[in-house]
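In this view, the complex is presented without one of its protein chains, the others remaining in place.
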Amino acid sequence: MVSRTRQKRAPAGPFDYSRKVSLRLVFFLGAIFLYAPIVVLVIFSFNDSRRGGNVIWKGFTTKYYEKAFNNDALVESFINSLTIALVSTIFAVILGAVTAVVLWRFRFPLKPVYEGMVSLPIVIPEICMGVSLAVFFSSFGLYVPRDVAFPLNLTNIIIAHITFSFPFAAMVIRTRLNSFNREMEEAARDLGASEFQVFRDILLPHMRPGLVAGALLAFTLSLDDFVITFFTSGPNTVTFPIKVYSMVRFSVTPEINAASTILILITLAVTFVAMRFQSFEEPRK
Amino acid sequence: MSETAPPIISVQNVTKRFGSFTALENITLDIRPGEIFALLGPSGCGKSTLLRIIAGLETATEGHIMIDGQDMAGIPANKRPVNMVFQSYAVFPHMSVADNVAYGLKLERLPKPEIAAKVEEALAQVHLSDFAHRKPDQLSGGQRQRVALARALVKRPKVLLLDEPLSALDAKLRDAMRLELVKLQESVGVSFVIVTHDQSEALAMADRIAVLEAGRLRQLDTPAGLYKQPVDRFVADFIGSINMFAVIGQHDGATQAETTLETAELGRVRVSSARLPASGQGGLVLAVRPERVKLADAPPESADAIAVAGHLGDVAFQGNSSIAEILLAGGASLAALVSEKEADRLMQAESGSPVTAWWRADDMLILPENALSSGG
Partner (left out) sequence: MESYRRNFRAFLAFFTPSFAWLVLFFFVPLAIIWLYSFGENETITKIRVTWTLDNYRRLLEPEIVSLFWRSVWLSVLSTAICIVIAYPIAMVIATAKPKWKPWLLLVIILPFWTNLLIRTYALLNILGTRGRLNDLLHWLWSMGDGALAALGLGDLQLLGERFVPVKFLGEPAGVMIGLIYVYLPFAVLPIYASLERLDRSYLEASLDLGASQWRTFRQILLPLSSGGINTAMVITFIPMLGSFLIPDLLGRGQVDMIANVIERQFKSGNDWPFGSALSLFLLYVTFILLALQSFAAMRQRRREEARG
């Protein structure tokens, strides 16, 4: 018996914390804390002031975006970053997927040890991983020759990025696999599918949202990374964060704000795509 | 139990709306001191909401709750003289059994020795004395429920509220626990208000039952009253099993005192006009309990018998009795409760053999679709 009369809002229950003004205020202030610096950064990317560009507002301009786009070193570093992210994502998803399948499907001796090994790159401090890879590449003579053609000159960084991002991808894909109904596989086999056909026709389609989510995560992680790249990059293989870092150390200019704003926009776009994907894949109830 | 004493809880015109959804509509009922009172209804009927309003965990949109003559408006759950046994028991997992039971007493700032004594007594009452120092994760579901009971009763509430107390237990334990709850209520003497969706549970335990459906009170009566005199089709159907035939036509009988009702299955049936329901909405139904249906080879001579011819269908064995299915013309069927001996005879008979089902006109109920005079 549903009556359609609209009533004033029901009083908050004893544990409707989301309706307590004091708690809402904390949430609100927390959100301001998280966003204010970024908003200020974006605003000042339009500031018409060369020196100390982040202090005094001198009027609106888009010239620093123009400047950023005409900065060859910056653009090159950006292309490097995107290339590294794309290549490492492909490898990370493949490695992540096989890792996830092993952990999900098989029982084998020392499995917890293997599980621990896979999750180590997620938990150890970045600096340790960066340092060890730097030493590894130099002491094993794995230094990529200076004049090697693009994108092979990025090999070291790509290897490093695959190493830290594939465990994340594996984690995401495994979560997806856990929701797989083993009876589907048995039904397919019962209907005459071979091992490979089961994998291709049943398991892979089920994994797809996990693969996409894993790929997006690996991509963002790669684009985001500073510390590990800082230790594995050479003077000729500069990524976007490394370039921005050296610019920041040199001086703070609106050009950095402009470049940062562009990267923030890309991140927002990737996040948006990720969310769209999730809402597509998850059946609406 | 006393029928004249003032009610311990008085629910007055309580309405609860969630946005545009009405969970409870104008509920008024009294709970007497010392009775077991059941709130019965299908899931989503609002019975748990009413219990939570009494406990103070929800606020009624309109209406009042009086506990022991005192209006509870504005009094939060932690200040009300009632306690609750939650459906999930909500036994605090990080406290021992004894700490769980003592929790409410500590909040009353009772002296420590007194708390210890009361806890011990309460645990003895629910046969958990040996488990005082266990953690809830070391207990079975039934034991956890006892902890929840002890924890609530040790506060000496004026009324104990139980939200689906038996639903989380397995079938065997459930039957044992029914009895135990009744015994416990007798020994502590406070009123129990039990929310349940299981009619057999309500019939077995409660002194009085309120049947709720879609937020409205359909009927409030003793178990026997509900079973014998359901006010409408919903209550009749919900309490026990019953055969029902929709009335498709109503004609004046030979005399003023008689009315002829027409159904597809039974044809025309003459009934006393006095038995027609005075109020209600929707059509009428004729209803008869399976245990009132008798089987014979030919229609009985008796004038007040109502008979219908059919064919024998399946016979479902139920232990000391069986349910025989009688297939009627037009695809309808009828259930009859038959004795063990008769079931044996029917089993021997060929399925599909003709049979006549009959019952006394007085055993048949004439019910409105909905006893409530207006829909919400």
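Letters A and B mark the chains in the order given here, with residues in each chain numbered from 1 onward.
Please note the rule applied: a contact is a pair of C-beta atoms (placed from the backbone, for glycine too) under 8 Å apart; a residue touches a chain by one contact, two chains touch by 3 or more.
The structure presented is a predicted model; accordingly, all values stated were derived computationally and were not measured.
S.K.: Among B:Q138, B:S200 or B:S353, which one touches the chain that has been omitted from the display?
M.R.: Of the candidates B:Q138, B:S200 or B:S353, B:Q138 is in touch with the missing chain.
S.K.: For a quick check of understanding: of B:N78, B:S187 or B:N320, which residue touches the chain that isn't displayed?
M.R.: Answering carefully, the residue with contact to the hidden chain is B:N78.
S.K.: Which residue among A:A68, A:L95 or A:V238 touches the omitted chain?
M.R.: Of the candidates A:A68, A:L95 or A:V238, A:L95 is in touch with the missing chain.
S.K.: By the contact definition given up top, give the residues of subunit A that touch the hidden chain.
M.R.: Against the left-out chain, subunit A lists 14-19, 23-24, 26-27, 30-31, 33-38, 40-41, 44, 52, 54-56, 94-96, 98-99, 101-102, 104-108, 114, 117-118, 120-121, 123-129, 131-136, 138-139, 159-160, 162-163, 166, 170, 195, 220, 223-224, 226-227, 230-231, 241, 244-245, 248, 252, 256-257, 260, 263-264, 267-268, 270-271, 275.
S.K.: Counting contacts across the full complex, list the positions on subunit B that touch the omitted chain.
M.R.: These residues of subunit B touch the chain that is not shown: 55-57, 76-79, 82-84, 86-88, 90, 92-94, 103-104, 107-108, 135-138, 141, 148, 151-152, 155.
Throughout what follows, only the chains that are shown with their structure count from here on.
S.K.: Please report how many Å separate the Cα centroid of subunit A from that of subunit B, as a whole number.
M.R.: Computed value for the inter-centroid distance: 56 Å.
S.K.: Within the complex, which stretch of subunit B touches subunit A?
M.R.: 17-22, 25, 57-59, 61, 76-77, 214-216, 375-376
S.K.: Which bits of subunit A are touching subunit B when the two form their complex?
M.R.: 1-7, 10-11, 13-14
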